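Then we have chain A:
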Amino acid sequence: MSPLFDPQLPADALLPLLVLASSLLPGLVIFFLGEARVRTRTALNLGGAFLKLGFVAWMIWGVYHGQRYELRLPLVDDLDLTLRVGALSLLFLVLSAGLWLLTTVYAVGYLEQSPHRSRFFGFFSLCVTATVGVAMAGNLLTFLLFFEMLTLTTYPLVVHRGTEAARQAGIVYLTHTMLAGALLLAGTVWLYTLAGTLTFAPRGFVSDIAGSHAGALTAIFALLIGGVGVKAALVPLHGWLPRAMVAPAPVSALLHAVAVVKAGAFGVVLIVYDVFGVEQAAALGLTGPLALVAAVTIIYGSLRALFQDDLKRRLAFSTVSQVSYIVLGVAIVGPLASVGGIVHLVHQGIMKITLFFCAGNLAETLGIHKVSEMNGVGRRMPGTMVAFTIAALGMIGVPPIAGFISKWYLGLGALEAGVHWPLYVLTASSLLNAAYFLPILHRAWFREPSGAWAERSAEHAVGDEPRTAAAGAGSPQLETGLLLLLPPLVTAALSLLVGLFASMPFSALEWSLLIAEREFHYP
Partner candidate 1 sequence: MPLELLGPGWSGPHWMLAAVFVPLSAALLSFLLPRLASPLGLIAATLTAVAALALTREVMAEGTTRTLLGGWATPLGILWRADGLSAALMAMTAIVGVMVSLYAAAYFRHEAHERAYFWPLWLMLWAALNALFLSADLFNLYVTLELLGFSAVSLTALGGGAAALNGAIRYLLVSVLGSLSYLLGVALVYHGCGSVDIGLVAACVPDAPRPAMQVALAAMIAGLLLKTALFPFHVWLPPAHGSAPAPVSAVLSALVVKASFYLVLRLWLDVLGGGDGDGGGRWVAELLGALGAAGVVWGSVLALRQERLKLLIAYSTVAQIGYLFLAFPLALTGDAVAWTGALYLALAHGLAKAAMFLCAGNLLRFGGHDRIAELDSAVHRLPLTLTAFALAGVSIMGLPPSGGFIGKWLLLKAAFEQERFLLATVILLGGALAAAYVFKVVGHAFTPAERERRVRSVPPDMEWSAIFLAVAAIVLGLTLPLISPLLQVGTASAASAAVTLMAEGYA
Partner candidate 2 sequence: MTQPVFWALVGMALVVMGLYALIVHAHLLRKVLALNVMSSGVFLVFIGLARRAPGEDAPLAADPVPQAMVLTGIVVAVAATGLALALIVRQRALTGRTTLNDDVGR
């Protein structure tokens, strides 16, 4: 009787649904679990994460063999809720599904004994659901739906600690994201009334009306970019990100390094490529200002990072700067620059999550929150700091770590497009990256231990911290809990590997080349 659901769901429509459900259902169940049901909760979390990764892997295999995955649900007018998986979606899907697994492991270790874990993991799962929804959105309306869901489900995580600072950060976060949501909605409806469709298409769907409605399209572009730009932390819309660092470390790691800001950056990519079409956007004169905003954001974020003593805030400003590489890559307009931007979507995610994991380990194990407290910490926590060092060097762009690949293609792309100023921006940014990361590495490895944590260690001899005691049942003794140490080591290794094996099939770089090829040399 109801026309809502097609009675027969073929497998190619089912798979996107399963990817959503593998985190949605565990999340909903977790809300109803008691605080003490640690085992059940962990099993649900990890089971969901592994399942999701499995489904995504299945889809990679399918897409590689030409399979199309699509699910439609009529919503309003002739618009559907559409979930669709293409090359670009898969890139983001792999990133979020893979990092979700690692972050879940980390969060289980990080939040031992802390209150409200059911609430935390429930919303955590819902966030990932929203993120993969953003990745699979087949039209702007579906994108909007999951984008707003991401806002709603991250809010509880930002204010999770319940302190006054957390509440304030929550208000700032909501003010930014809700106003952004309004802009995005306005742009979406307006575009729909003009174009009559919202379905993402390679090279965009506005070329028919570009001639007659150039002014309106410019305004729509500004509205849409403003809407996603808040989550992508484009200056001057970035204010929420450093404040959101009051959240627990796994939240900062996954959401503020990967899911939320990436959803924003992914949105920019979608709007430029699949809504406007990059050449159409360039023809309308829209990419120039976007590139300028990206450049300003890159420099501004790096400069601000330079002066932060709080480690997580320094990383947050670094995120502000780094995410705009993606935007810059898109806005330079050219195949190679696009590759650089899109591949950075993955590379930056892996490196930045490593840094946040490490910052969380330092804070949780030794109580270190500030850069100035990090003297000599490399000797106390060598594993964590090795991971940190790899990721930081990658951020600076030292070959052969992942970040180098991104910067290389961005630079090549700028040259290919015949513009030089992005090179200066990249160089300046790399110098600034070095200026705010190298002192940290120097302190950690080459200075004598000092500060409160060092005195505590001296007093209590070795291995008396609760973490270490809990984890070090057997020898050799670990510097911190296994669940905390493993994820950053894995992601650090990953950032090295994706750099080393960048030209292997199925690597992020190869996928990005595929995507860029589709955008620029479409028949």
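The criterion applied here is as follows: a residue touches a chain if its C-beta (ideal position, glycine included) is under 8 Å from a C-beta of that chain, and two chains touch if they have at least 3 such contacts; residues count from 1.
Picked so that all candidates are chains of the complex that A comes from, given by their letters.
This is a predicted model, so every value here is computed, not measured.
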Out of 1 or 2, which chain touches chain A when the complex is considered as a whole?
1
Which chain A residues qualify as touching candidate 1 in the complex?
2-4, 31, 73-77, 81, 141, 144-145, 148-149, 152, 155-156, 159-160, 162, 166-167, 170-171, 174-175, 178-179, 181-182, 185-186, 189-190, 192-193
